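The complex appears here minus one protein chain, its other protein chains still in place.
Residue numbering begins at 1 within each chain, and the chains themselves are lettered A and B in the order written.
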Amino acid sequence: MTKAEEEFQAKIDRDIKIEPKDWMPDAYRKTLVRQISQHAHSEIVGMLPEGNWITRAPSLRRKVALLAKVQDEAGHGLYLYSAVETLGTDREQTIDDMHSGKAKYSSIFNYPTLSWADMGAVGWLVDGAAIVNQVALQRTSYGPYSRAMVKICKEESFHQRQGYELLIHMCNGTKEQKEMAQDALNRFWWPSLMMFGPSDTDSPNTAQSMAWRVKRYTNDDLRQQFVDITVPQAEFLGLTIPDPDLKMNEETGHYEFGEINWEEFFNVVNGNGPCNRERIAARSNAKKNGSWVIDAANAYAEKQRMKKKVA
Amino acid sequence: MTEQDALFDYCLRIGDSSLIIGHRLSEWCGHGPILEEDIAIINVSLDLVGQARSVLDYAGKIEGKGRSEDDLAYLRDVAFYRNHLICEQPNGDYGRTIVRQFLFDSFHYLFLNELVNSKDDFFSGYAEKSLKEVIYHMQHSTKWMLRMGDGTEESHRRVQEPLNDLWRFTGEFFAVNEVDKILISNGIAVDLNKIKPKWKQYVREIIEDATLTLPTNDWEQLGGKEGRHTEHLGFILAEMQFLPRAYPDATW
Partner (left out) sequence: MANENWPLWEVFIRSRQGLNHKHVGSLRAADQEMAIENARDVYTRRSEGVSIWVVLSANVHASNPSDKGPMFDPAEDKVYRHPTFYDIPDEIGHM
């Protein structure tokens, strides 16, 4: 370790935040750019499965709640891209990397939303899992990332609540509504557990990320935390978690759960999920179709500057 | 037509217009030209749907048959919708959306600016509250008209074309029917003839500043206020109303 690296690590060990202009190892910078932009992409791609139901929301109250929720995710994406930019990486560059498949986003958003109950399941489970992850990341070592997380966490709680409330309503509704809710849980349960990423034994970057305090807990720790929080919530709804192996271990006080289908996970991450192509196409079309708008505003701003100069 | 009927119809005209154009804008969510603009346009959408909720709620009370905002939004068919035709026109590209929004926002602003003086307490309060939001909408779409009109050659074309297309729907803003006549006489409704010249002047100025050409075809396509719509509304409603129609026993 060089002296600079030692000093850097000493700061991390004392929980002193790293700020944009501070010296940092290249690998730390790279890890951050990868993790934060991946996180940002997830917020943005995450708008699509829920956006899918905005025009079909069954009441005006639900419609504005969902719309505001999905809009928040755009904001989250922006807060995170803004953290990426502090590392000297242009946001559009990372976005292009996502569109080309080079950069990843959370695999959960490659699953389709098929019924209105999915809006409940996504809010409850997907935002729920994201919250577990993000609460932990509020203490991450990079200042701008940590501050973005604090802001995001403040906004997230309404997301999960609107989803859960919607499910309470459906579970107390007609037989068909309850069936829809159960079906949504069946489809979203396992992909939600996958959101925490591969098991620790299969996660090559974890040790270094932990040492740098970019990550504060391992994937498996966070996943366990999520299961422990969520199972009682499912019971309250009167829904069954689709895992025959799920049971409380009285000794540890934690739930034990079945084996995750990692083959499915890696396939979906690598482009084989049900909606990967549609998601990427939607986002890259948005950019492509918007580029003339960007150009127009630039051209107009330039003309205004020239006018001012002349005047 | 009784005064109560007229008032109910007038509520629907205001509420449906906000709801339908707000719904159209919500289709942009996740697909905007850039994140910042995605968020901005969804704010406008949220404002408009919020406004629609409060007027439709009032409409239900005026009607007195116990219909809620959702009953009115989700269980009326095309012929019973009273929105301006321009509100239901498809988004097209972002230029078309901005033109539609600009034409509507500038009318909406002038309309609310008069509705503030309504003798109906709900309307005056509603107008005052909504006006704060709508001033911002108008600024937003106006600035984009300027940027696009006086931006690049491509952007200029992409707003001039929809401007020519959508112009035919603007006459409807000022078309006076039986409902207006009844409600203007007792000081509830806005005298549309009063705001027409102001709107024309504002729109002409901005179009000029944006280096665009004012459309010359003055044919006025009317009908929305009487429930005779374009083909687009049926599809909006089919999508929007699907759940309450498919599961009539359920609440959400």
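Basically, a contact is a pair of C-beta atoms (placed from the backbone, for glycine too) under 8 Å apart; a residue touches a chain by one contact, two chains touch by 3 or more.
None of these values were measured; they are calculated from a predicted model.
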Original post:
Of the residues listed, A:L87, A:V132 or A:A148, which one is in contact with the missing chain?
Top reply: A:A148
**OP:** Quick one: say which of A:G75, A:G173 or A:G258 touches the chain that got left out.
**Re:** A:G75
**OP:** May I ask you to list the residues on chain B that touch the chain which is not drawn?
**Re:** 34, 36-37, 39-40, 43, 139-140, 143, 147, 152
Original post:
What chain A residues would touch the chain not displayed?
Top reply: 19, 21-23, 71-72, 75, 78-79, 82-83, 85-86, 90-92, 148, 151, 155, 291, 294-295, 297-302, 304
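Just so we're on the same page, only the chains that are shown with their structure count from here on.
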**OP:** Provide the C-alpha centroid distance between chain A and chain B, rounded to the nearest whole angstrom.
**Re:** 35
Subject >> Footprint of chain A on chain B - complex, ascending >> reply: 19, 23, 26-27, 29-39, 42-43, 45-46, 49-50, 52-53, 56, 69-70, 73-74, 93-95, 146-148, 150-152, 154-155, 158, 236, 239-240, 242-244, 247, 249-252
Subject >> Interfacial residue positions of chain A with respect to chain B in the complex >> reply: 44, 47-48, 51, 54-56, 58-64, 67-68, 70-71, 74-75, 77-78, 81, 116, 166, 169-170, 173-174, 176-177, 282, 285-287, 289-301, 303
